[in-house]
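All protein chains but one are shown at their positions in the complex.
By letter and in written order, the chains are A, B and C; residue numbering begins at 1 in each of them.
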Amino acid sequence: MTTSQSSPATTASSAARLTGVVPPLLTPLTAEGEIDMVSLERLVAHLLEGGVDGIFALGSSGEVAYADDARRAQVLEAVTGFVAGQVPVIAGVIDMQTDRVLHHLREAERFGLDGYVVTAPFYAITGPEEIDTHFRTIAAAADGPIWAYDIPVCVHTKLSAPHLLQLGRDGVITGVKDSSGDDVGFRRLAAANRAAGSPLTLLTGHEVVVDGAYLSGADGSVPGLGNVDPAGYARMHRAAQAEDWALVRQEQDRLAALFEIVFQPTDKVGPAAGIGAFKTALRELGIIATNNVSTPMSPLEGEAVGKIRTILEQTGLLGGAHA
Amino acid sequence: MTTSQSSPATTASSAARLTGVVPPLLTPLTAEGEIDMVSLERLVAHLLEGGVDGIFALGSSGEVAYADDARRAQVLEAVTGFVAGQVPVIAGVIDMQTDRVLHHLREAERFGLDGYVVTAPFYAITGPEEIDTHFRTIAAAADGPIWAYDIPVCVHTKLSAPHLLQLGRDGVITGVKDSSGDDVGFRRLAAANRAAGSPLTLLTGHEVVVDGAYLSGADGSVPGLGNVDPAGYARMHRAAQAEDWALVRQEQDRLAALFEIVFQPTDKVGPAAGIGAFKTALRELGIIATNNVSTPMSPLEGEAVGKIRTILEQTGLLGGAHA
Amino acid sequence: MTTSQSSPATTASSAARLTGVVPPLLTPLTAEGEIDMVSLERLVAHLLEGGVDGIFALGSSGEVAYADDARRAQVLEAVTGFVAGQVPVIAGVIDMQTDRVLHHLREAERFGLDGYVVTAPFYAITGPEEIDTHFRTIAAAADGPIWAYDIPVCVHTKLSAPHLLQLGRDGVITGVKDSSGDDVGFRRLAAANRAAGSPLTLLTGHEVVVDGAYLSGADGSVPGLGNVDPAGYARMHRAAQAEDWALVRQEQDRLAALFEIVFQPTDKVGPAAGIGAFKTALRELGIIATNNVSTPMSPLEGEAVGKIRTILEQTGLLGGAHA
Partner (left out) sequence: MTTSQSSPATTASSAARLTGVVPPLLTPLTAEGEIDMVSLERLVAHLLEGGVDGIFALGSSGEVAYADDARRAQVLEAVTGFVAGQVPVIAGVIDMQTDRVLHHLREAERFGLDGYVVTAPFYAITGPEEIDTHFRTIAAAADGPIWAYDIPVCVHTKLSAPHLLQLGRDGVITGVKDSSGDDVGFRRLAAANRAAGSPLTLLTGHEVVVDGAYLSGADGSVPGLGNVDPAGYARMHRAAQAEDWALVRQEQDRLAALFEIVFQPTDKVGPAAGIGAFKTALRELGIIATNNVSTPMSPLEGEAVGKIRTILEQTGLLGGAHA
C-alpha cells in the first residue's frame, strides 16, 4: 500500500537514501514579520556550502506551528527554488489530525518535494490504532516518502519502536526523525532496525549527542544548530562514516559548546529561546538580517546577544581561524 | 485595546452575558465521513428544544482538531443557519499559534458569530508572556468577544487564574470555558472574579461535577454530554439559579450516571471513546443517523453499543417515563 | 481475609463509622526542631473544641515524610495521650513499599489507634497487581481498619475507583482519603460506592471544594486547613448533614478565602508553603509557639506573615466578631 512504490522512481529512490546532515531550515523574517527572502536564500546557500546532505523545511525550527497556510506555501516555493535540486528537500506537513495533514500534503504536492515529515496526531488524545491509521492514511495519499517525526515534547505521544519498525517494514514510512530525548529507546530502535534489514533510515534531532547516536546506529542528524554551523555537522558525519571517533567527539564537543547559545536567554523558554538564539547567531554571522521570530514570540535582546557573540568566538565561528 | 468595545454593541452585549448551558455541538457525519446536514439540523433542534442558552460550535467535542478549513466553514455556515439567532452561537478558532488562529478568525467572520473560543498556543512550548501576547493579538483582531478555553489535557498548558482575571479586567476576554480538571483552581478563579466585580463569565466543561462548580461560582456549563441530554442540564441550571440544591444534585447524579456511556468502550481512549459514545447515544435516540467519527478514529461497535442503550434506559432517556 | 473482621469489635466498628471532619494534625516544632509538646497539646485541644470527629496523625500535613521512626513514635504517644479517646485517632504508616509499612504498623500497634492510613507504594514503579498485594498484605497484618490514601502528587500513582471499591467490598480497606484532585473520579467513586451498598467511607482532602464533594457523596473531609479553623469545617459538615446548602457554601467560601494563606509565600513550594502557612497562622492565633518546620524546609518569614495575619482578620479568625 505504499505510495513510494507508485511515485516517480527517481524521487523515491533518492529520498529513500537520504542520510547524513539534514538541518531543519530556519525561516528568516523581516523586522515587519514577513519572510525575508534575501536572508532565506543566503541561509540556504550557507547550508549547501557547509556540505549538508538535505534540507528539512517547515520543521519545528522552521516555525511551522506559527505559519499559516499561505506562509507555508511561500516557504516551500522559495526553498525548492533556492535549492534547485542540489540536495533533497523534505517538508513538514504538521497539523493536528489526519485530514488537516492531508490538506497540507495536497498544498505541498506542486513543489516536487523529496519527502514529507509527519508527527503523531496531537491536541486530541489518540491511541495506538489511531496513530497507525494516521500514518497509513497519509502515506497512501502522498506522492513521496513519509518520515515519522517522533517529538513527544510537542505532540505528547511517544512513537514506539515496534510500531515504527512495523511501519517501516510495511513501506509506510521511510525513516524516523527522532527528537524524543529517549536515547535508550533510540538504541533499541536502531538494533531492531538492523536486525530487520534496515527498512528505516534513522536521524537524530538532538544536536549535542549526535556522536552517541552514531554509535547507536544513527544514519545522520537533523540538527537545528546545523543552521548555524552546517560545516561542523558535516565534518562530524564524515568522521563517523570513517569511524574516526576521536574527531567525531572533538567536533561534537565543540558543537555542544556552541549549543550553549540557546541557554543564554534567561527570560524565554522553548523556541523563543532556541530559535531565537539560532537566528541571533546567524545575524551576528552576517547570514540573515534580523533575529525576528513569529508572533507571539519576541526576539532576543539585551545581554543574551553579547553572550551569544562570545560563544560564537569561543567556538571558532566569529573572528577566529576556524570558520 | 479590546475589540469588543468596537464591535457591534448588540452582539457584544448579548454574547457578553452568555451564561447557562452552552453545549459544545457535535458534528454528525455520514457513513462516508461527510457532514450529515440532516442530522446536524436535528441535533441543533434537539438542543434548542432542550432549552440550551447558547451553542458552541467547533469545540473539541465538535471534532475541530480533525476538521480541515473547508469543513470548519461548512459547520459554521450550517449551524448559524439552523440556529438562526434563537440563541448565541460561539465558535472555536482552535489552532497551534497566533497567526493560524487569526486565519480562522478571518474565515469565520462572515458567519456573524457571537464570540470565539481560543486556547493557549500549543505544539511549540510557550511561556506566559507569549500566551498573553497570543490572547491580546487575537482579541484585537476579532469582531466579537473572546472566550479563553482552558484545556491542558489538549494544549498541555494551564492558564493561571491571575492571568485570566487580568485578561478579563483588560477587556481582552469575556469569559472562560474551564476544562482544566482543577476544581481547586476554579474556585480560586471564581472567588477572585467576584472580588473584581465579575469581569469574567465562568463556564465549566466537566459534565459530572457541574453542581460543585455552581457552588464555587460557575455561571453555567459547556457539557459535551449536553448534546445527549440538553434538557437535563437546562433543568439543573434553573435549579441552581433557584438555589434548589436538592434538585441540582438529583439531576447531576442522573447525568453522572448517564456520563458512564463514555466508559463503555474498552478499546478506545480520548474522543474516540467520548465523542464516540455521545454519537452512539444520539443515534440510539434517533437524533443522528450514524455514530461515525473523523479519521483516524473509528466508530464504536460491539458490546459497548448495547451497554450504552442500557444506560440510556436506566437514566430515563430511552423507553422510559423520564424523557 | 480482612483484618477488621478479626480485630476487636469495638475498635473496628467505631472506626468503621468515622465520618465528618478529621483534620490531618500538624506537628508543632520548637525553634530547635524538636516536637513542641505544649503546643501540640494546645493544638489537639483546639481541634477538639472546634468539634472535629477524629484526628489523623502523621499524615502529609503532619510532616510524616520528614519524621524518623523515633519522632513518629513520639507523635503517636503524645497525640493518643492528649486525645484520650475523646475522638478516634488514625495514623499514617507512610513508607515506600510493603515491608517498610509493615515495620511502621508494628511500631504503632502499642498506641491503640483506631485505624491506619496507607498510600500506594512509591519510589519504585509499581503496577496494579502489586498495589493490590500491598494493601492486602498490610490489611492482613494490621490490628485495625485501613484507609487508602489516594495522593498522586506525592506517590505518582492514582488509585482507580474500581480497585478501591473492590478493596472495600473485600473488607481490605474501610475508606478512602481522596487527595487526588480528580473531582470527576471522586464522583464516579462515590456513585459506584453507593450502588455497592457503601462499603467505603469517603473523605476528601481538598479544603476549598468540600462543598462540591458533599454533593458528590463525600462522608467528610480531611482538611489541612482544619488545623487552623476546625470549627468552620465542623459547621460546614453539620450544614451539609442538614442539607442547608446556602450555609455550606457560605462557610466554604469563607474557608476558601482563608486558604489563600498558603499562596502568600512567593518563595516556597509544596509543604514549605502550605504547612508553613498553617503553622504561621496558628502561631498568630496563639495556639502554637513557632512556625518552624522540618529540615530541609525553612519557616516563613517576611511579608508573607503580615499577609497571613490580614487574611486571618478578614476571615474572622483574628480580632474579629466571627470567631
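Note that in this section contacts are C-beta pairs under 8 Å (C-beta built on N, C-alpha and C of every residue); 3 or more make two chains touch, one makes a residue touch a chain.
Keep in mind that what you see is a predicted model, and the values were worked out from it rather than measured.
*Asks:* Missing chain touches which shown chains?
*Replies:* Across all of the complex, the chain we cannot see touches A, C.
*Asks:* Which residue from A:Gly51, A:Gly127, A:Pro152 or A:Gly181 sits in contact with the chain not drawn here?
*Replies:* Residue touching the chain left out of view: A:Gly181.
*Asks:* Out of C:Ala73, C:Cys154 or C:Ala289, which residue would touch the omitted chain in the full complex?
*Replies:* Touches the omitted chain: C:Cys154.
*Asks:* At which residues does chain C meet the chain that is not included here?
*Replies:* Looking at chain C, the ones touching the missing chain are residues 60, 65-69, 71, 94, 96-100, 102-103, 121-127, 129-134, 137, 153-156, 268-272, 294-298.
*Asks:* Touching the hidden chain in the full complex, which residues of chain A are there? Just list them.
*Replies:* 181-184, 187-188, 191, 206, 208-209, 211-213, 215-216, 243, 245-246, 248-249, 252-253, 256-257, 260
The rule is simple: only the chains that are shown with their structure count from here on.
*Asks:* Does the chain-touch network form a line, ring, star, complete graph or other?
*Replies:* Its topology is that of a line.
*Asks:* Measuring from CA centroids, which chain ends up nearest the centre of the complete protein set?
*Replies:* B
*Asks:* I'd like to verify one number: the distance from the centre of chain B to the centre of chain C, where each centre is the average of its C-alpha atoms, in whole angstrom.
*Replies:* Computed from C-alpha means, the inter-chain centre distance equals 36 Å.
*Asks:* Find every residue in chain C that makes contact with two or more other chains and list them.
*Replies:* Correct list: empty.
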